[in-house]
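Taking it in order: structure first as structure tokens, then the write-up.
Removed: one protein chain of the complex. Kept in place: all other protein chains.
After this line comes chain A, so read on.
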Amino acid sequence: MTASSDTPPVSKPTRIAPIVTPDAKFFWDAADREQFVGQKCGDCGRFTFPPRPMCPFCHSLKRQEVPLSGRGTVHAWTVPRHPQPFGFKEAPIVAVIQLEEGIRMVSNVVGIAPEDMVMDLPVEVTFEPTMNNHKVPVFKPRAR
């Protein structure tokens, strides 16, 4: 089986919507527009994830919301078999994605069967719909 992101959903999305906090609102708002953005310090230029109000390196409060390349590799992955995660028709591939910008986030890998999964698989961002008309960034295999 493959959980493909290429086939449009035929019924209403069942994936749970993101839990939006004030400091991460820009991230989820961008995802709704199918834009993948991250937080970069306006002073020292370093990336942080998860988003936060202060740069931990230079303590600047200047947050830049910048487009990320959307490219990364699979740093860790698992298939939650039991219980079947709420909102998924088939068990998803959950992964820790190592992004090119040097930060990591938890997401899904779509468009590949679990038996074909390998560590450090090159991936790129795509988007999937959730309940309440939101979207979340997920990742699909890309050519090396």
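Side notes on the structure shown:
Convention: a residue touches a chain if its C-beta (ideal position, glycine included) is under 8 Å from a C-beta of that chain, and two chains touch if they have at least 3 such contacts; residues count from 1.
The working rule: contacts and distances are computed from a predicted model.
Missing chain, UniProt protein name: "Acetyl-CoA acetyltransferase", from among "ABC-2 type transport system ATP-binding protein", "Fe-S cluster assembly ATPase SufC", "Dimethyl sulfoxide reductase anchor subunit" or "Acetyl-CoA acetyltransferase".
Where chain A meets the omitted chain, the residues involved are 15-19, 21, 49-50, 56, 75-83, 85-88, 91-92, 94-96, 103-108, 114, 119, 130, 136, 138.
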